[in-house]
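One protein chain is absent from this view; the other protein chains keep their places.
All chains are identified by letter, namely A and B, in their written order; residue positions are counted from 1 within each chain.
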Amino acid sequence: MKTNPGRFFEDYRLGETIVHAVPRTISGGERALYHALYPARHAIASSDEFARACGLAGSPVDELLAFHVVFGKTVPDISLNAVANLGYAEGRWLEPVQAGDTLRSESVVIGLKENSNGKSGVVYVRSRGINQRGAVVIEFVRWVMVKKRDFAMAAPEAVVPQLAKAVAAEALVVPAGLDFTGYDFALAGEPHRWGDYAVGEVIDHVDGVTIEDAEHMLATRAWQNTSKVHFDVRQREDGRRLIYGGHVISLARALSFNGLANAQMIVALNGGAHANPCFAGDTVRAWSEVLGKAPTGAPGVGALRLRLVAVKDGAEPFRLRDDGGKYLPEVLLDLDYWALMPV
Amino acid sequence: MKTNPGRFFEDYRLGETIVHAVPRTISGGERALYHALYPARHAIASSDEFARACGLAGSPVDELLAFHVVFGKTVPDISLNAVANLGYAEGRWLEPVQAGDTLRSESVVIGLKENSNGKSGVVYVRSRGINQRGAVVIEFVRWVMVKKRDFAMAAPEAVVPQLAKAVAAEALVVPAGLDFTGYDFALAGEPHRWGDYAVGEVIDHVDGVTIEDAEHMLATRAWQNTSKVHFDVRQREDGRRLIYGGHVISLARALSFNGLANAQMIVALNGGAHANPCFAGDTVRAWSEVLGKAPTGAPGVGALRLRLVAVKDGAEPFRLRDDGGKYLPEVLLDLDYWALMPV
Partner (left out) sequence: MKTNPGRFFEDYRLGETIVHAVPRTISGGERALYHALYPARHAIASSDEFARACGLAGSPVDELLAFHVVFGKTVPDISLNAVANLGYAEGRWLEPVQAGDTLRSESVVIGLKENSNGKSGVVYVRSRGINQRGAVVIEFVRWVMVKKRDFAMAAPEAVVPQLAKAVAAEALVVPAGLDFTGYDFALAGEPHRWGDYAVGEVIDHVDGVTIEDAEHMLATRAWQNTSKVHFDVRQREDGRRLIYGGHVISLARALSFNGLANAQMIVALNGGAHANPCFAGDTVRAWSEVLGKAPTGAPGVGALRLRLVAVKDGAEPFRLRDDGGKYLPEVLLDLDYWALMPV
């Protein structure tokens, strides 16, 4: 058979490197699509002039656009037979991606643990996005539950990697040249700076966006993510197309402009859960909580650690879990990341 | 509160300049999106070769694309709490916008008039789109009805600006270098030239486009217009998403190619009314009436003043108003503009 059936749990070997297919050159086209798909307004990813005034060569594409492209390439090898996307850790953006860059992806298998039912297992991979100069621009760990092809197959020795609960502030990589000392708050859209945010502070981002099937399919295809459940109504018994979790991340991040307009660049992904599935017709809203603050060595640049929560209709304000500790059914996303902000 | 609640009527001061946030760099991506969103075929905005043969440096983006980007930036400061978009006047395109240009917007408050009910008022602003070289590329006046936050607040002195009924032909700015003496009518799509149009002539543009929610939301986001009613089904009691009026303008202008293929560049917006709301599922058709003609100083270039009307299903042919002078319910748009055409 010449088609790709995807890998099953027993196909992964600890330590192996998987080269993912189909490198992709990013252009102004992908930038424009990102702005059409999400209500993204952070100024550095919108304006060459603004980005240059902050010390960059030009406006990079949104950090999440780069993430989606790198992630999409991993799908045929990592998650085509995945039952669930279980988590993210140790994600870092190491270099801004510009129009003209070509990205490819590689993953190293860093953990394997069969489930007690013997029918599936958890695969941990560290994925990297690499540009045309060979520089790693993004890296992150994710783990997925993958079906076994042959239930009788013996389990490999269980190896669960030790993963940081969050990327340490000292490990954050500020883009070369970034300088917020001349930052233009009026053009950026809000006056609030790093010093104005307190750990524990919660921000309701107010706006909502109702999602259509055409939109999330355009997005998911644009990132060359081939997971069947997003495109084919025959994949789920309820005939609904599951929305790619990254689409919800981008929507929520874009909504967070309203209250976090100056949280300009995402530099780390500490963790994240797609708490419940999202479907067309859902109206997505978002709120953020400040989890931490750290200085950086770059001029005028502070780092803010944020929890970003996306919910759909009927959500209780600012509540994530039920009394048993389970995510409430209206919670879609619980993301933990670091962004850079003028001090 | 860190989120933007939008301005209320009492927050505006006569004469103040509002710097709008989030500059935007335009690329070939926005150009391509424009062609995917609207059936736009005017040759100058489609082909570098055609534009160069007309004396331009290259194909500019559609004038309405530039308008939407400039307009979108004003929304968070001008119309987030607007009850109605009341009108446009004195709009002029002063320089073509090319891929690579970065646009930002500013508005000056030129009029304020509280309504007699004391609950809202009309705000008049002159908005300008400015490129990375500091050149004003577009300017226009619009006025909106904005809610008061505090009904007890005293009204400011009423100032209603004197606005021209139409931009005078002498005030039209023809793009530098524009020369229609070698104009290729075959490549442009129609043989009809400036001399072939008579004042009072009415042109039925024949074609119709049925609109989907995904399309107008992609468009409105692409222009970074943040008005909630376009995106969030909880904003209106009927659960429908109101289509951005500019989306209807672009649809109607694109439909007008059929009969006005040589009305190549919009140079002025004399006035306009969004007569009735438009929603997904509506099929939009358009007709035009020639309101005026004027020569220009540029070689081979004439100016045509046009009324562009968009209607939806059930509209009576070429009829705008009922016997009482009110727009018929099927009329969506009544726009008055100047375009340039080969003589």
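Definition applied: a residue touches a chain if its C-beta (ideal position, glycine included) is under 8 Å from a C-beta of that chain, and two chains touch if they have at least 3 such contacts.
The shown structure was predicted, so the numbers you read here are calculated from the model rather than taken from an experiment.
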Query raised in the report: Among B:Val137, B:Leu163 or B:Ala188, which one is in touch with the chain left out?
Result: B:Ala188
Query raised in the report: For the full complex, which residue in A:Thr3, A:Ser116 or A:Gln162 touches the chain that was left out?
Result: A:Thr3
**Report entry** Full-complex contact with the absent chain, from A:Leu33, A:Val123, A:Leu187 or A:Ala275
**Finding:** A:Leu33
Report task. Identify the residues of chain B touching the omitted chain, counting contacts across the whole complex. Result -> 27-33, 35-39, 41, 43, 46-50, 59, 99, 186-190, 192, 196, 203-210, 212-215, 218, 258-261, 283, 313
Query raised in the report: For chain A, which residues reach the chain that was dropped from this view?
Result: 2-4, 19, 21-25, 27-30, 32-33, 76, 99, 102, 104, 132, 212-215, 217-219, 221-222, 224, 226, 228, 231-234, 241
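The rule is simple: only the chains that are shown with their structure count from here on.
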Query - chain A on chain B, rotation in degrees - Cα superposition, rounded to nearest 5 - result: 120
Report task. Take the average of all CA coordinates in chain A, do the same for chain B, and state the distance between these two points in whole angstrom. Result -> 36
